[in-house]
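Every protein chain but one is kept in place in this view of the complex.
Labels for the chains are A and B, by order of writing; each one numbers its residues from 1.
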Amino acid sequence: MSMHMRDSHRLFLQSFMSRGLLDAKEVRQLFKTVCLKFNEPTSDKEEDRKLQLLEFVRTINVNIRPFHMEIKKGVSEDEGVSYYCLVCTNESAITRLASDYTQSELEFFKKLVDQIVDNEGEIGSTSAVNIVDKLDKNMKKMSRQDAQVLLQKLESAKWILIHKGTGQVSLSTRCLLELEQYILDVYGAEDENLKCNMCNKLCIKGQSCDSCQTKLHLHCASRFFHNKDNPKCPNKNCGSPWPHQVPKKGPSGDTQ
Amino acid sequence: GRQTAEAVQTDFVKFIPEEFAEKLVTFIGGQRPGETSGSVRISGNGWAALGRSTQKLFCKSPPLHIMSGTFQRGEFEGKKNPIIRCD
Partner (left out) sequence: STQAQKAAASMDPADQEKRLHDLVQYLLIMDQKKLPIKKMDINKHVLKEHRGAFPVMMKKAGDALLQVFGIELVALEDKLKGTYILVNRVDTDTEDLGNRDGQAGQDFTPVEWPEEDDAKTGLLMVILSLIFMNGQVMLDSYMWHTLKKLGIDTDFNHEVFGDSKKLITQEFAKQGYIEYTRQQNSDPPVYEFRWGQRAKQEISRKNCLDFVSQLYERDPEQWTSQWQAVLEEGEAMGTTSQD
């Protein structure tokens, strides 16, 4: 099986470069579009198409991995929906040359992540804007309006989510995927559990056992406790009754 | 003969920038003087729509947007033993 890139792969990759994040439906649409454009046949059967798509993405990942890039799949902490993101997989002197954001804007963002992780996954818009007061005095000053504009920019770029109704600010699936290692390294101290017991991935927003810190994503909890009358902590050394309401299984979105 | 035919062909249509601007305003759907008080106005949506329809005429490479590693891990208040990576 050739791992050679063709124009179809390149357009697929460029789409990810420009969009950052796609949901499962968009990925399927994109795959269909690029195959159509470059006259590459796709199977009529959905199952075979899925395999074709997996192989397609694998080819791209093999080719971009040397450049510290990867197309990764993540699950949103709010709704358990699958998303696919092109992420940067390293931190270096070169990544620090990125210029989408200024030094102060990045300082703001760093503190935003700080507060969001500290607050179980979301903070209010006002608290977010007030971060300008906490910036280092040596940094270029930011006004509240600057903060508003920055938050909008971060949202458009799909790094954060701002709830339309409540204005709550949280980190997007793209952000969690790309900064997973960073967050685990910086905030994953011994007494703070930031990993989901079921899927072993980063978990900021979820449900915790009162006795032992074991944490579960909402979607992992809903799957694990499905049809269980007396939900108990999955930690075998604990077994305490699970103190939260089990989230209902949402619309299945997409498997894989 | 041939020379006369060529003479007729010379600069059959002349480009007039003002005319071009006029046609653009109509095309984008901007407001004209007289329709409202003030001069021509093309909205942000108008300009963006024009841009969207002409993006395909440019061979622009989509830039890479990253967040990982764009800032120093640096100092953290109150956090125990964060790993400060150096590369």
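Side notes on the structure shown:
Everything below uses one rule, namely that a contact is a pair of C-beta atoms (placed from the backbone, for glycine too) under 8 Å apart; a residue touches a chain by one contact, two chains touch by 3 or more.
These numbers come from a predicted model, not from an experiment.
Touch with the chain omitted from the figure is made, among A:L13, A:L161 or A:V246, by A:L13. Across the interface with the omitted chain, chain B contributes residues 9-13, 15, 17-18, 20-25, 27, 30, 39-44, 46-52, 54-66. Within the complete assembly, residues 5, 7, 10-15, 17-19, 26, 29-30, 33-34, 36-37, 63-64, 66-69, 92-95, 97-100, 156-157 of chain A touch the chain that is not shown.
The definition used in the following text is that only the chains that are shown with their structure count from here on.
Contact residues of chain B toward chain A in the complex are 61-74, 76, 79-83, 85, 87. For chain A in complex with chain B, the touching residues are 14, 17-18, 20, 69, 87-93, 95-96, 98, 100-101, 106-107, 109-110, 114, 157, 159, 175, 178-179, 181-182, 185-187, 189-190.
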